[in-house]
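Note that this complex is displayed minus one protein chain, with the remaining chains in position.
Labels for the chains are A and B, by order of writing; each one numbers its residues from 1.
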């Protein structure tokens, strides 16, 4: 199981870096910028989490995260036309969604294990880990961040991480199966949002109130 | 006194979260985004300060800061029309001003107690604590940050924190009364700026030089 989760993590890292480079390519970016943005997107969220937890940053102990993000960024930059092919791009968006789900739940698990600020800090740091890298990328690129859009991207992470914390409290003996379930739950909502292009319902936004 | 300062801190936290949500609401934001932005605005500055000091983040030891910011964000989002009523909104702006003053001075006190980078680091980290959360919020929301505006928001914090450090040097035995005085001094300037809509005088800006 450890190995499986490790490989899924690497696939998520690839997807984070690739979707970052593809999102920025139309604005014109050089090879160096592509690598920096790809790496920041892939490891930024976990880095902020580890700084707040005051533990060594996760990629210092396992540089594969950097190498994989670097390689994926170079590949996405070089083989741009390959990755923008409809099937490949779709695959990347779904893997990205799975990466978000898994990194969020893994972070909750890590923070829970450290007994840091229970019960709410695990949820907050789960969200930070899942979407922090993308936020830093958008800020550095001058793009609108997803916090200001109605895309269903961060909300499922929040729901899944909250559910996982609740399950850790009431069913501590089912830690592993809860983690898998919550991860699939986040991914399920995200995949549905991608497939049917769902967005946050209007009554949960301020648009209607002000318009 | 401890208790009083604690409750004022909580009131400041409420005001930070509420003013953040109200500022972003016209742009359209969903419930999740409102909570994230409210919490970041309320605890962002202190978090950056604690990372630089290399001490545990303040909210890990007292999660009430998170809960209060979360509750205030949900309230501001739900009861939007209540909080935009003139009297309530004015009250929030003044409490926000008081929160800025108090968080700044409290941070100077904390950094001074740790004897970290005296004498200038307490002033810098006081400013970071007071306005850091708002800066992160504006960057994530794609708004112009207050550093580029002429609003009298951060300058009084700088003056008050500097004055407090000077007083700590020359009158160390009056630490508490100095803190209260400097806090009121910051709030006084800020309140005057809100009431009479004062801004930084033109000769202290570069506008005239370039126009």
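Rule of thumb we're sticking to: a contact is a pair of C-beta atoms (placed from the backbone, for glycine too) under 8 Å apart; a residue touches a chain by one contact, two chains touch by 3 or more.
Everything numeric here is computed off the predicted structure, so don't read it as measured data.
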{"item": "Hidden partner chain, touching residue among A:141, A:182 or A:200", "value": "A:141"}
{"item": "Which of B:10, B:51, B:88 or B:166 contacts the chain that the document leaves out", "value": "B:51"}
{"item": "Residues from chain B at the interface with the omitted partner, ascending", "value": "51-52, 54, 116-117, 120-121, 124, 127, 135, 139, 144-145, 147-148, 150, 154-155, 158, 200, 204-207, 209-210"}
{"item": "Missing-chain contacts mapped onto chain A", "value": "24-34, 36-37, 39, 47, 51, 54, 56-57, 59-60, 63, 66-67, 70, 77, 80-81, 139-142"}
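Keep in mind that, in the parts below, only the chains that are shown with their structure count from here on.
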{"item": "Gap in Å, rounded to a whole number, between the CA centres of chain B and chain A", "value": "30"}
